[in-house]
Every structure is written in structure tokens, then in C-alpha cells.
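Could you have a look at this structure, given as C-alpha cells, before my questions?
A protein chain is absent from this complex, but the other protein chains hold their places.
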Amino acid sequence: MTYKVIGKRVKRVEDPRLLTGGALFVGDVNLPNMLHAAFFRSDYAHAKIKSIDTSLAKEIPGVVGVYTAEDMGEAWEPGPPLVSPPPTLEGVVFNSRRQVPLVKDKVKHAGEIIAVVVAESRYIAEDAVEEIYVDYEPLPAVTDLEKCLEPGHPLVHDDLDSNLAAYLVQNKGDYEAAKKEADLVLKRKFKLDRGAAVAMENRGIVVDWDQKNQHLMIWDTTQSPIPIRNGMAARLGLRTHQVRVVAPFVGGGFGPKIMMFYAEEMVLPWLTMKLNRPVKWIEDRKENFYATTQEREQVQEVEMALSKEGRILGIKQKIIHDTGAFDPYGLTTPLNTQSHSMGGYDVQNYNSELFVVFTNKIIVTPVRGAGRPQGIYVVERMLDIASKELKLDPRDVRRLNFIPKDAFPYNHEIIDQAFVELVLDSGNYLPAYEKALEKIEYDKFVQEEQPRLRAEGKYVGIGVVPFIETTGVGPYEGARVAVEPSGKISAATGVGTQGQSHMTSFAQIIAEELGVEVEDVSLVSGDTAEIHWGTGTFASRGAVVAGNAVLAAASDVRKKVLKLASKILETPEDELELEGGLVRVADIPEKSISLGELAVLANPFRGAVEPGTEPGLESTKYFGPAYGATAFGVHGMILEVDPETMMIKIHKYIAVEDCGTMLNPLVVEGQIHGGVSMGIGNAYYEKLHYDENAQLLNASLADYLIPTSAEMPHIEVYHENTPAPNNKLGTKGVGEAGAIPVPAAFAQALENALPDFNLEITETPLSPNRLYELLYKSEE
Amino acid sequence: MKPAPFKYYAPQSVPEVLDLLNEYGYDAKVLAGGQSLVPMMNFRLVQPAVIVDINKIPELSYIEPHDKGVRLGAMVRHSQAEKDPLIKEHAPLIHETMPQIATVQIRNRGTIGGSLAHADSSAELVVVTTALDAKFKIQNQKGERLVPAAEFFVGLLTTSMESEDLLVEVQIPPMPAHSGWSLKEVARRPHDFALMGVAVILTLNKKDRCTEARMVYLSAGDGPISAPEAAKLLIGNEITPELITAAAEKAAADEIDPGSDIHATAEFRRHLANVLTRRALEEALQRAKGGN
Partner (left out) sequence: MENTFELSVTVNGTSYQKVIDPRTLLSDFLRNDLELTGTHVGCEHGVCGACTIILNGDPVRSCLLFAPQVHGQEIITVEGLGTVDDMHPLQEAFREAHALQCGFCTPGFLTTLVPWLEENPNPTEEEIREAVSGNLCRCTGYQHIIDAVKLAAEKMN
């Protein structure tokens, strides 16, 4: 299908306001009579609370109130379970333990909230927080993933027998039988550590209870306003129409701004209803490190059985996944790890045992990539190591194992985050891989460049890694599209926007369908007053799920427009076209009627509309895929390392991306660039350092190092297009893709750059210090 | 992350500042560029009762020739020093150091005096002024005194100044003839505090024998750390690659005292010190021989 607007590099409609300081973020909401909240957070990661003294804090002028769990009375209850384990999985152990609004008896991670201060300004509220005194009985902290399941280990949750949050096994084929046939059985242990999402905007919430109107207004930095609305209403004993949640412009999400029902989100609505005044809380950066969810910590033992030609006969895996102090988001992340541990390879035998453990660290929920980078990391590292052992070209090993083009749809058989067996809907992996090798000039590099540079004393290496990304999972999204009497289009969808360009990409779909300009479409995302049903922006699903809902609604409006226009223009529908905001007769362009005029006619002031018809040129439609659309990509980098200082410079970076139909290539490329920067952080810069007391040692942007422009290479992005067969647009998600393969490609390139050091990398992130240790050890 | 309350004063002259410091003693904190102080106040790690803002005193922002070197008023901002032709000519090591300090926004606000008075052992200016044997002019109500760098920096974030003292000027002596210099550092990201760094000044006689050598390290202990024993290996000799290696190893192994933190262990810091000393000596030697 050829499009006029879809797939074009359209400039974003949201930009002018963002560029001139005129866009509304939650932190910008200031209401008359508004109070400000600040939280007293535990310094300890694991401690019993013996007593809390808030008396001095209450005496500070400007303080309106100081509250603890006791004050909440019956309103105190933990957050809701967000994602339970898939019912389709058999024999699952799952212990659901959710975060609480204010800690009652025992602190389970540093930064948990013990008391809240409400005051006339944030400054005063913070003054009062300093005057709260808590008497603790410190307890030994649970931090070590491998030791925390040992008998007698301290417990995060005292009512459980162990720190096991969940256990399950996924199996495909017969690994043990396959192993017997193998020429090589490799076994390695991997350590994947924690990082933070670090959206530039911290979280925030402003709440305003209107007593007379019995209505609660919430501005929230959430990726999922509708589930927040539904959950808030349920918690507060209100009807959904009594709660409106607006996620205006949100300054980056990357996962943790999902419908978490964070403690602060649970406390503030209670406060506004209690005090009958608006209350505001904006997370500061320090709080963001202590209170906003994190990800990626796992220990894995992986065994891979291969033939001497490099064919993967089977993979056996044991994953210990850290969920932090609570597990509100169920098993989404580790299931993603499992579903990506075979990569895009045809692996017939797979056995994966998953242990999810509680620790006294900050809660784990998906962060851009969401378990996928860990799966890709282990399978790609294993293939690199196997290639060395078998003395094979790592490229040939990958070529041999890719799922062939004609095998799609390909049932991966592993239950993934969509709760169904992962079916790879479509793909054509080998050409994308070859394209990446060609674009990075792999042969030229290894044959000419690398030897030349090494002769000059420079250590340069190349890494090229393919990956899959499951995207576009259900359950569903909706969209409402309406033609206004002005002829302009209004639209709404429930997926909040945190930079994904929804207001433009979705407008492109509507513009394509209704023959209007992109600028004529005004789309609201993230306001529950505009659409009632939906879930949110996560799992790289917006373009697929909401995008196709937008298409369905716009198509339905198009039908209504044609039907009415056909009657008025006395022309059969199939002879009409929509162009330039008009419906016109294809052969007689001057015979036309504008969309605005039609909208007026569709909403008559007098007389009845015909039976069976609805007023207006409006439609609300939903899209719910049976299973997702799986994207594919290949990233390659050439880096240089100084093995004396451990400083690294990435000289070249290419990405080949197949996300099916692109709605807007500018946006797709931007998503990849951003993902890569997080991936580079995950490879060499970003690590959350916890000590043995589960204290976070680097809770600032001075010590948690996200890449700056100086660390980032120029990224060349190339596109392949294998349209998704299960949605009309043919789109696949791309939001998380960029972050997924980077640590694996980085490790491959680093090993390639340092052949003299016998380096084998089985951990991420690395750091100069860690690299020094690895090199120093291998020199011994 | 909001600062605790304080009383704010913005005196217009140095005597007024000295009056306030005399009155409030350790309750007062001088606010110069504020690029280290304000973050600490926002984290509430520091809660001074009184802030004495010295940004309204125009006479502390001069850069002038002085005794064949230069002198800088304490309120010269980093970006001002970075672009100043006098500094480029008479204090090339300072000139080269400036762009390596923090980010452009910080340099636009941060001051030379503030950075030095803060005495962070990972700050480039601290080691560079020590290597250059700079002198610090300090005033209080009783008068003024000139303190050499070696006596100014006395420990972790500590100078020899008392609560009533104000740093008003830094004097940078000229680079001796036939000298070469170098500043080498390793930071995670270019503008982060360096994991390790060294400032080197080498002076040669006409026969290319080393007459003076200074090596001063950052992030290597509680303050700027000098390596006089390593320097002794060089002084009096023609500097060979073997000598450079020996001096670098000596300094890294015996003279510095780095700590461990989340970014680097002491062992890695010693390794880096060795590498950087070698590289810095090589560059300084080349410059001293006139190779720029």
C-alpha cells in the first residue's frame, strides 16, 4: 500500500509549544490554595520501626499536617496487583507482595516512606521532614541474589518461608536429549546488574478534590492514566466518573512511570480529600533514585549445546531475577528474558528455570528493554564464546541459526508477557543481518583497518549483534476520532505521551484516512475525560495497538463521511474521494462538500436523525491483537579502547531496524538513537551501586553516569520492512529496541579489540575499573 | 531538595564582607560561584545560618600581570580565565586546565577563588596551583597575608583559612624558562571529577638536564598530593624513558594515597597514576625541549 502521509518524515505538531516553554508538565500545575507535600523516607533498607515522633515537625509555622500510616486508618492498603502470573503457566509459585503508602511496621527498602508532611511550600515541608524522628531497630539486609534463598537467610517478608517471590519452569523440546548429541556444551555464569531509567523529568502528582462537585482531579506523570483512574476510584470508594486523571506532557517514561500506584500516588489523593485543598508533590532527583522503580539485576547460569558446525541444539538456563522489595508488576520482566533468550534463532530445545527473589532493594518493574536485553545478552555472548571454542566465524554461526524466512509465523512456544505462547508473527532476519555487516564494512574492518590500526598500537574492535523485540502486546487500546463543525479533527487515545510523538504519528494516520492536513488533527493522549477505556504506553505497543485503534476509528469516520456525502452529492460512495478537507467527486473535483459542512449536517438542530444512525461524524474503535508483532534489528559498533586507562571511544555505530511499516521515520530513528544511548549506559556507564546494607551509594546524577553527547557516537540507522501481518498498518513497535542489543554488541567489540588479553566478558555493565580488573586478572 | 533557611547578605565591598565574617564566624558561609556550595545546600548536607554573597563586589574580578606572572581576583569566573589572553600567555597550564573543568554552565558561574577555597582534592585548579606554587592572598579584619599553595591546602576540603578569613587573590608565578608542563587526567565522562589526574612541570637546563620537577596529583589523597621522591629521580639527570618509567612507578606506588570509591579502587587509581605520570612527563619533556 502506498501512503501519502503515513511513512513520511513529518515535523511534529507538539513541538512549537515544547520549544517555547509553553507545554504543560505536571510540575507546572499551580492551583490557588495549593499545599505541598514532602516525604520522610527511611535511611535504612531493612529495619523495624519502634516509634515515630512528628511532634516537632508539626510545630513549624506553615506546616498543615504530618501523617503516618496510623493516620490513614482504613484508607491504608497496599497497591493493587498489576500483572498477575499468566494463568496459562502451570506449576507457578507466585507470592504477591505490594508496596504500601506509608510504612507501618517494617521498612523493606531505603527510601520507603514513613511519614508525609503537608505545608504551605515545599521548602517548609522539607524543613519539617528534618524534624521527624524515627527510632529503628536495624535488621540485616537481603542483597545477594544467590545467597538470599539459603535457609536461615534474613527475610524481606516475614510471613513467607523464604525470599522466593516466584518460581516457574518453561520447557520446549528435550534439552537433555539434545545435549547428548552435542559436539560442544558450553556453560557460563552471567551477572547483569541494575540500572535506573532516569527520565529527565522526575515523577510528580497534583491532586485537587472538589468537595461540592464530589470530583477528584489528578495530574500525574503516568504512562497509564486510565488504569490509574480506575484504581484510584476503587481505592477511594468513588465512581470512575468522579476521578479524572490527566497525564499532560510527560518528560520521559522509559517504564517506571507505568501505572505503579507508587506510595506517593496513593497518599496524595487521600490527603486532598482529607484536607479539601489541592496538594502537589514533585519528586526530586534524590527521591527518584530511592523511590522510582529500577531494573535489570539477574544472575544466570546458561548452558548451550551446539553441533561442531555451530548449530544450536539446545539452551538450558537458570535465572535468578531480583524483584526488589515487592513484586507489583508480576513476572513481566523475567518472562521477557525467557522469551528473548533464544534470540531470533531456531532453537528446538530450551529449558529455563526461573527464580524471582525479594531483596531489600528498590522495586523492580520494566525499564526500557524490560528483561529483553538480559535474554539477548546471554544468547549472543554464548554464541560468541561458542564461535571461539569451535573456531568458527561468529557471523557464520548466526547465519546458520536464524529462523528462516519461510518459517514464519514461528511458534517460540515460550509464554511471554502477553500471557500466550510467543509466536513470532513475521520476519526476514538474514538480509537485515547481512545489511548490517555491509554497512559497518565488517570485512574491510577486520582485513584492513584493524590490522593497520593495531600496527599503530591502537586497540580497535568490532561487534555486530542481532536481536528480536516482542512488541505490540494486548490487551487492547482505543481511539476516538471526530470531525468538528470547523472541519478540523479531534481525536483521543488512552496511551499517554512521554515523547513518542503520538500527537503527530497518530495524526498522520488520521490525515491519511480523512484527507486532511496533519496540523488539522488535534489529538489528546492521556486524559481520562477524553476516552474511557485503555491501558497505556509501555511494552513498545503504542504505534501497534493504539495506532491501529486510531486507524479503525478513522476508517469508521471515513465510512460515515462517505455515506453522508454520497447522499448529499448524489454520487455513489466509490466515486468519491477525500482530499484537502473536502469530499469530492473523483471525476468532477468542483463537485464537493467540506468535512465541516458534513459535520454540521450530521448533527442537525431540528428533525430526527434517521433510525439506526448516530449523530456526528465520530467513532470510537478498539484494537486488540491475539499476539504481538515481533520486530528485528541488528546493531554494530566499532570501538577503540585504551588498555592503559580503560577509556573507550565508539567510532562507528550502525543500526538496521525492521519494525514493519514506519509511521514516521524521523520518530523511528529518534527512538533508536535514544535507546542506543541507554544501551551504551547499560554497557559501560550506568550502574546502581548497592552496598551490603542495601544502601544505594550513587543516588545523584553526579555519580550515576548517563551518557552525554561526548560519549555518544554518531548512529547510522537503516531500515528494512517486513510488515506485521496481524495489524492493518503492518507496524511493529520500536520504542525499546535501541537499548536491547547494545551491551552484547559492546562486549563482542571489546573482546575483539583486545585479542591479546584473553578477555571473556560475562557481565554488564562494565566500567573502567571492572575492565581493569578483568584485564589484570587475565594477564596473571 | 530545597536548601534550609538562611540569612542573606550581599555586601558591596571587601571590608563589609570581613565585618560579616567577623560577626558570624563559622555560622557564615561565603557564597562565590556557588557551584559546589549550592548543590550541597540543596541536598541539605550543608546548612549555613548566614550566606555572605560576594558576587556584588566588582573589584575582585581582575586579571593582571604580576611579577612576570599573573594575579587573579578571587571572583574571576572560570570562563573569564579560560578566555583571558594574559593567562594564555603567562600561565599556559592554567589556560589549558580551564576547559577541562566541569561544564560550560558551571564555568560561567564558578569562580577561581571559590574553587580553591573549597579545596576539593579532585579539583584541577587545586593541583595546578600547587604545581605552579601559586600564592594565596587572604584578608581578615586584622590585615592580609600571602600563603603559598603548599600551606594553603591542609586536608580534606580544608584550607588554612579561618572563619574570619576571605581569599581575595591568587598569584601565579611565571613558568621558568626551559620548562614544560602537562595536565593529564582520566574521568568517566569528560566533565566528571577525574578518577586520577596529575599536573607536571619540568624545568631543564641548557644541557637538557632536569633542574626542577613537580608532580602533583588529584583524587590521590586528602588534598593535592605531591611526589617529591619521584621528582628526585629526575632532577639532575637527562630524562630518559627509563627514568620516566621509574619516576611514574615511584610516585604511583609510594607517594600517592588514593582511596577507593564506587568509581575506582585505590589499586586502579595507582595504576592510572602510573600511566598518567608517564604520559604527562613525556609531554612536559617535549614541551620543555621546545617541541611545544
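Should a chain be cited, it is by its letter among A and B, assigned in written order, with residues numbered from 1 in that chain.
Rule of thumb we're sticking to: contacts are C-beta pairs under 8 Å (C-beta built on N, C-alpha and C of every residue); 3 or more make two chains touch, one makes a residue touch a chain.
Note that this is a predicted model, so its numbers are computed, not measured.
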Interface partners of the hidden chain - shown chains only, full complex considered: A, B
Contact partner of the left-out chain, one of A:112, A:131, A:201 or A:657: A:201
Of B:79, B:179 or B:274, the residue in touch with the unshown chain: B:79
Contact partner of the left-out chain, one of A:16, A:451, A:580 or A:725: A:16
Candidate in contact with the missing chain, chosen from B:53, B:96 or B:133: B:53
Where the missing chain touches chain A, by residue: 11-12, 14-23, 25, 27-28, 30, 123, 197-202, 249-254, 282, 284-285, 498-501, 666-667, 669-678, 700-702, 706-710, 712, 714-715, 738
Absent chain, residues of chain B that touch it: 1-8, 10, 31, 34-35, 38-39, 42-43, 51, 53, 55, 79, 102-106, 108-109, 189-191
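Following the convention adopted for this analysis, only the chains that are shown with their structure count from here on.
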Whole-Å separation of chain centres (CA-atom averages), chain A against chain B: 44
Residue numbers on chain B that touch chain A, as the complex places them: 1-5, 39, 43-44, 186, 188-193, 195, 262-265, 268, 271-272, 275-276
For the chain A and chain B complex, residues of the former touching the latter: 122-123, 126-127, 130, 284-286, 644-647, 685, 689, 697-698, 700, 702-703, 705, 707-708, 710-711, 767-769, 772-773
